[in-house]
Structure formats: structure tokens, C-alpha cells
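Okay, here's the structure, questions in a sec.
Note that this complex is displayed minus one protein chain, with the remaining chains in position.
So that you can tell them apart, the chains are marked A and B in the order they are listed, and the count of residues begins at 1 in each.
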Amino acid sequence: MAALMKAVHVSKNMNNIMKLFTNLSLTPNVITSSKHVFLHRTPALHCAFIHITPDNRDLMEFFDEPKNWGRNEVKVGRSWRKDELRLKSNSDLHKLWYVLLKERNMLMTMEEVCKDENKIFPNPERLDKVKDSMNNLESVVRERNRAYHMLETGETGERPGKLVYNCLGLKFYHRMHQYIIPKYMNRKWHKWHKFGFGGFATRRFLRLYREKIWNQKRRARNRDKNRVAVLMSKFPNVDIEAVKQHFPNVDLETIKTLKRARGHHVPE
Amino acid sequence: MKLLKPKNKQLANVVQFHCSMEMTKFDIKNYMEKIYNIDIIEVRTRIAMGRTKKDQLQGSIIKEDDRKIAYVVLPKDQSFVFPDLFKDAKGEFDEEIMNESKSKDLQEYVKENKAPGLPGWFRI
């Protein structure tokens, strides 16, 4: 409820900026297979180069509206935000998902066509906006499901996983799978999933690997130090606070004493 | 899922799609029927191997990703022709308009100055 209140509050503060994609009700019966309920988009085809029967018009949903063909710019608003999606019911989200999915397919088709024809694809950021909206939508749905499962069972209900070491001794997140037989009976699983490490070779590899990482860090540290020294010599009036903010691990006091940090100007 | 322009000549009732590798024929059939409301007779798929080419910069051999291509067969009485999207497309700037404005600018510049009380060669 708190989340809902927050969402309502946010919507009040919301500026009247644009939302991507018209009409939540564009595809009211996406999932039903009945043909007649579906709202056909009837593009105003201005020429007779498409020989399609009326039933077949749905394939034209893979293309943009004819008025946008060959245009250099197709303006759209921003993507859906999580706070806006939290206001919507499950069925609305379900419909919106398919609207977004169709839009994404359309954009990918148009991008491919433009690439083939050596033309500029107008506003390629639309793809990112759709993707962002879909990610937000999915996370909102998962949020709701997690709340239900936490309330009913005390668990998140998400796919479990854990951090494990692989044979090389490197840590990774193992996402678990669902099986009908217990682990000890599953010989094939044990064949493919080898966790944990040991032995001389692995330990030597890890030692060298750690050395490599340590060297990378050391180089980064030295690089930062040198950069600060150059900054001090190049810009004698540099804001020390800003340098501290940008290079938090560099000791400025020691760098100030360096000769190369002094620069070719008369000290005041 | 992308609709592809057929490279070779194709029957009028066959449409090509590029779909994700994980999709099966049944998935594609359901996808088209449920989401796009399209009648489908048959779906055939193939996995097109990505081209192998030499990288211009480093000279290394690079292979593009494989992709799954689906041939969706519509009922006999239906047909689909890939539309010509760039039939009346205009370039960013029109060459003719550009030349016209250029010559106009030049004539404007070369023209004598008609401002009263000033010599003809005077420019602001």
C-alpha cells in the first residue's frame, strides 16, 4: 500500500512529458485468437504496390506507418518509468507488453531494411526506449509477484541461485535449475557441474591471477598519482577539493612536494 | 522477430522472418497466430551460418553470428509483397535546391549595391 501511495504521489508530481506509445487499448484482445475482435490498423496506403488481402494486413504491423516511411526523423517521447507502471493493473501491463513487443519487432524490421538499403534509420534511440520500457515493466511485474510470495510463503519465489567457485577457483553466480530427481541421484548433473577447486596447478593459477589483478591496481594507482601531479603542474589554480573528489585514493600532500608537480611558473 | 526482405525470388505466400535461436517451429506458429493474428499453414526454419570475414584493422578472422530464419507459409489465397519503403524518400538535403541557392547567393553577392548614397562596390 505504501508503494501504491508513493506511486500516486509521484504521479501527481509528474510533469506532463510524453509517454511512449499511444493507447493502452490498441490491442485489446491480443491473446485471443478470434480474428474479428482484433482492431486492424488501417494504414492509408497511398499507392497500390502492396497486394494483400484485408486479412493479411496484420503483417504490415511489422512496418511503420506509411507516413513515416523514408522520413529522416520520427519523434517520440520517453520510455515508461517504473513509477508510472506501478499505477497500472496487471491486465493493462499485459496489454502494454504486447504493444511494446510489436513496436520492438517493427523497429527491428525497419532497422534491418534501412541497413540493407543503405539508408539512415531515423531515431535509433527508439529501440532503447522500448527496451527500457520493457525492462521496467518486467521488473514491476516481478516486484508484485515477489510481494505475493513473501506474504504467502515467506520466500521470494524467484529462481534461486548461489555464489560458487568454479574449477579454476573463480567465483560465479550459479543459477539453479529445477529437476524431478534429487541431486544425489542425478549423475549427469554431477558430470557437468563441477564446483570447488584444489590441486597445485589451480593454486598456482590463482596466485598468478591475483598478481595480475594486483598489478592492474598498482598501475591504476600510479597512473592516478601521475595524473594529479600533471594536473597540479599544468593548472596551478586547480581546485584541490575537486581533485580530491575525482582521485579519492591519491595522497595530495605527498604529491604537492614532488618536483614534477610544481610546473613552469613563478611560485607566489 | 524481424520480417526480412527475401534475397531470392520467393512464392507470393511465403514470408521470411529472423527469429531468436531458441524459438521452435511451434513457437513461431503460436507467436504469429496469437500475437499478430495471422493464419499460418506451415513454418519451416533453417539456421543461416554467419559470414566469415577478415577484420580490416587487425587482420583477424571474424565470424558473424548465426541466425535462425523462418519461412512462414500463408494460405494459398493470400500473398505478401515486401513494400518499397523508400519510394518517395528525400535525402537530408536536396542537391538541386542546394545548387540553386548557391547560384542565387553568388548572384546576390556579385550584384551591384543599390543602396542610396553609397558606391556600387560597397559591401556591408
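Criterion: contacts are C-beta pairs under 8 Å (C-beta built on N, C-alpha and C of every residue); 3 or more make two chains touch, one makes a residue touch a chain.
Quick note on the criterion: contacts and distances are computed from a predicted model.
Participant: Hey, which one's the missing chain according to UniProt: "Large ribosomal subunit protein uL24m", "Ubiquitin-like protein ATG12", "Chloride channel protein" or "tRNA (adenine(58)-N(1))-methyltransferase catalytic subunit TRMT61A"?
Facilitator: UniProt lists the chain left out of the view as "Large ribosomal subunit protein uL24m".
Participant: In the complete complex, the chain left out here touches which of the visible ones?
Facilitator: A, B
Participant: Can you tell me which of A:Arg144, A:Arg210 or A:Arg260 touches the chain that was removed from the display?
Facilitator: A:Arg144
Participant: Tell me, which residues in subunit A touch the chain that this view leaves out?
Facilitator: Residues in contact with the chain left out: 1, 4, 7-8, 11, 14-24, 31, 74-80, 84, 86-94, 124-125, 127-129, 131-132, 141, 144-145, 148-149, 151-152, 157, 160, 170, 176-183, 186, 189, 227, 230-231, 234-235, 238-239, 241-243, 245-246.
Participant: Against the chain that's been left off, what residues of subunit B make contact? List them.
Facilitator: 55, 57-58, 60, 62, 98, 102-103, 105-106
One rule holds for everything that comes next: only the chains that are shown with their structure count from here on.
Participant: What residues of subunit B sit close enough to touch subunit A in their complex?
Facilitator: Residues 1-5, 12, 15, 18, 33-39, 74, 77-81, 83-90, 92.
Participant: Spell out the part of subunit A that touches subunit B in their complex, as residue ranges.
Facilitator: Residue positions touching the partner: 30-31, 33, 35, 38, 47, 49-53, 55-56, 58-63, 69-72, 98, 101-102, 105, 108-110, 112-113, 116-117, 119-120.
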